[in-house]
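Here it is, the structure in full.
A single protein chain has been omitted from the complex, and every remaining protein chain is retained in its original position.
And now, chain A:
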Amino acid sequence: MSAILEARSLTRTLAGPKPVHLVRDVSLTIERGAFTTIVGPSGCGKSSLLYLLGLIDRPDSGELLFDGREVSALSGDERASIRLARFGFVFQFHFLLPEFSALENVMLPMQRLGRLDRDGARSRALELLTAVGLGEKSANTPDRLSGGERQRVAIARALANDPVLILGDEPTGDLDSRNSARVIEDLRALAHEGGRAVACVTHDPGIAEISDVQIEMLDGRIEKIIDRRARLPAA
């Protein structure tokens, strides 16, 4: 298993009269082929860590290696192009552009990357939406989709550019248990069969239990890392 992302002593503090220590001295690796979950009580810094790992936020100290390359000091544009081409995000609250249909929202990262032409992007977007069960509603704008449907559009969009790393912040938070189970199965499959790295913040113990690696956080620090793959018999 190869590490796609490696964090060494990441620290992130919000400056101010009373500094807020969001993430303290976090070291971990996110590996291809593994479904990783990040758990912990509300406010312990899970989202903050995810933003650091996703190159959206910059650490105050520590190192972050993506594919073996130090990325925390790269320029904003370089980090943006890594996010665009290699990462897929599903946020805690679905974030779709309201002026665009579900299909167009999914096309957005593809069009920005420009690897596919418009028609190519359109047919791939339709495939992705069909995969999350929304092929019929691809023309709907977000205000004509339910919360769960929007979350599925966001998942489809995260997969648009065929990312190597998928980061989710409670991607199933808005879904009922049946849909939630389906999404988690899909994410696991992306990791196990597609050779991608998938890391999700979750409050759901059921999801954490079936993950390959479970990172437990408390108060900005890593409390414990449970690697379930170690217990599996070597196949």
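Here is the rule we go by: a contact is a pair of C-beta atoms (placed from the backbone, for glycine too) under 8 Å apart; a residue touches a chain by one contact, two chains touch by 3 or more; residues count from 1.
Note that in this section contacts and distances are computed from a predicted model.
Considering only "Phenylpropionate dioxygenase, large terminal subunit", "Nitrogenase iron-molybdenum cofactor biosynthesis protein NifE", "Fe-S cluster assembly ATPase SufC" or "Lipoprotein-releasing system permease protein", the record for the omitted chain gives "Lipoprotein-releasing system permease protein", by its UniProt protein name. Checked against the full complex, the one of A:3, A:71 or A:108 touching the unshown chain is A:108.
Take chain A: the residues that touch the chain left off the picture are 47-48, 51, 54, 56-57, 76-77, 80-85, 87, 89, 91-93, 95-100, 108-109, 111-114, 117-118, 157.
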